[in-house]
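All protein chains of the complex are present and in place, except for one that has been dropped.
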Amino acid sequence: MMTMKTKAPRFWRCIPQRYNLIGTHCAACDEYYFPPRSVCPNCRRDARIEEYKFKGTGTVITHTTIYSGTDDFERQTPYNLAIIKLDEGPRLTGQVVAPPGEVKIGMHVRPVFRILGKEGERGIIYYGTKFIPVEG
Amino acid sequence: MRPVSIIGIGCTKFGERWDSSLRDLVAETGIMAIEDAHVSGEEIDALYVGNMSAGRFVEQEHIGALIADCAGLSRLHIPSTRVEAACASGGLALRQALLAVASGHQDIVIAAGVEKMTDVSSGAAADALAAAADREWECFFGATFPALYAMMARLHMRRYGTTQEELAEVAVKNHHHGSMNPLAQYRMEVTVDDVLSSPMVADPLHVLDCSPISDGAAAVVLAPAEKASRYAEVPIRIIGSAQASDTLALHDRRDLTTLDATVHAARKAYDQAGITPSQIDLAEVHDCFTIAEILAIEDLGFFEKGAGGRAIEDGLTTLDGPLPINTSGGLKACGHPVGATGIKQAYEIALQLRGEAGSRQVDDAEIGLAHNVGGSGGTAIVHILSR
Partner (left out) sequence: MSYGVYIPKYRIRVDEIARVWAQGEEVSEGLKVFEKAVPDVDEDSATIAVEAARAAVLRSNIDPHRIGAIYVGSESHPYAVKPTGTIVGEAIGTSSEFTAADFEFACKAGTAAVQACLGLVASNLIDLGLAIGTDVSQGAPGDALEYTAAAGGAAYIIGSKDLIAEIEAIFSFTTDTPDFWRREGMAYPEHSGRFTGEPAYYKHVASAARGLMEKIGTSPEDYDFAVFHQPNGKFPPRVARKLGFTAEQIAPGMVVPWIGNTYSGSTLIGLAATLDQALPGQRIFVTSFGSGAGSDAFSLKVTDRIDEIRHSAPLVRDLITGGKYLDYAMYAKHKGKLRL
């Protein structure tokens, strides 16, 4: 059986995005991108791309509860996955920390720092951002 | 660009083919198609094969060379190309083969598709399939492939009132069709209750809302239309072929309940064929999950956006209905060996148009459509076939 070798370099490259939601903003058309895009789909070569750190607050657009996950996420099932629209505009895919069945379309969420997954017992731990419902 | 026809077709039984390797499946289908086309090996100008992930399933790449070799054609040194577009790899192979013939560059070209998925654990297979999604920004954050379609389903249900029962009806219909298809992975019927009480995979999709992991291969032989009747009694013309792309990640799409790639590819294909959706007699659409079939019949222009669920409920897409969808059993019941599906769809339409579909024959089938999607909609390929 093929074993998965560590994906450390690929994960490491995305740490600023996973830990701190660092994306990009095109100053030419004022659109925000997360995950970051180096090529603005509106302006392409006329874009003026700069780094932007998202606040992390947003709204749930749609969601599901995953009961059958891949090996890396085995211990965490069931867990909620959602497409969240960040306040600044772009949408991302992320987990929502809440009991299954309590995530609702339109819910407001804020970011928290959690373990995203582990490469088994001996591999690295992937940390990153999940979301939690904002109370009240 | 000259017109192109299908002069031969072949398809293996889909399912858990423990005794057959990837190579065995390729050889099996290749021989079927070549014999059906009455061509000789020397006449073949090129091979195209759709295969998503042999590297991860059987640790084998260089599939182009492999299929030429398996087909015994290596000594003829014909060009052989593997194409990949995730679950649309088969449709893409058909399109590339079509372009090779239509352009006048080559005459007899085979388009094949193959996937051997059961040589790894189902966990590893699911992980390989997840590569059709956005690995960095969907999967690393915890998304699975069913989860992405589940999120589309939830929004469709919220916006248009589609129900879990309507989703289940898709599976019921496709299993019913599959029960009449000797090549289908699953020959048994299921009820709405069966679907709804099967374990939940990603809410609201249950196990029986999801297409299975399968092995299988299919192949079609193409020739310029003007030469087609030398080989085939009933050549089937390809009157429309189009391909479109969209963002890789679901969260970047314009509208989470529409596959714009399908809409664009379909529009171009109808234009080329000079027809409207209402002229399609039957279609094979990409039902990797039950919701995907509902989205497909809307995005292909058969029903209004949001009306797909009701159409299923009203029986409009069953074998005896006005627009039979997925008479092969679809991906759901016939099986989904990823790279093979797009070619199997062409096989099924061609079979129907030739009048050779046996108990699942659609009466007076003149024009059929095949719709193949990659990932959650990053690629869509539409072909329109006609007698």
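So that you can tell them apart, the chains are marked A and B in the order they are listed, and the count of residues begins at 1 in each.
In the analysis below, a contact is a pair of C-beta atoms (placed from the backbone, for glycine too) under 8 Å apart; a residue touches a chain by one contact, two chains touch by 3 or more.
Just so we're clear, the structure is a prediction, and the values are computed from it rather than from any experiment.
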Shown chains in contact with the undisplayed one are A
Residues of subunit A touching the missing chain are 15-16, 19-20, 53, 74-76, 97, 112-116, 124-125, 127, 130
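The definition used in the following text is that only the chains that are shown with their structure count from here on.
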Euclidean distance of C-alpha centroids - subunit A vs subunit B, Å:
31
The answer for subunit A against subunit B in the complex is residues 1-2, 10-11, 14, 18, 35, 61-71, 73, 76, 79, 81-83, 90-95, 100, 105, 116-117, 126, 128
Show me the residue ranges of subunit B that touch subunit A in the complex, using the header's touch definition.
56, 59, 120-121, 123-124, 126-127, 130, 134, 136-144, 146-147, 150-152, 154-155, 158, 199-205, 249-252, 256
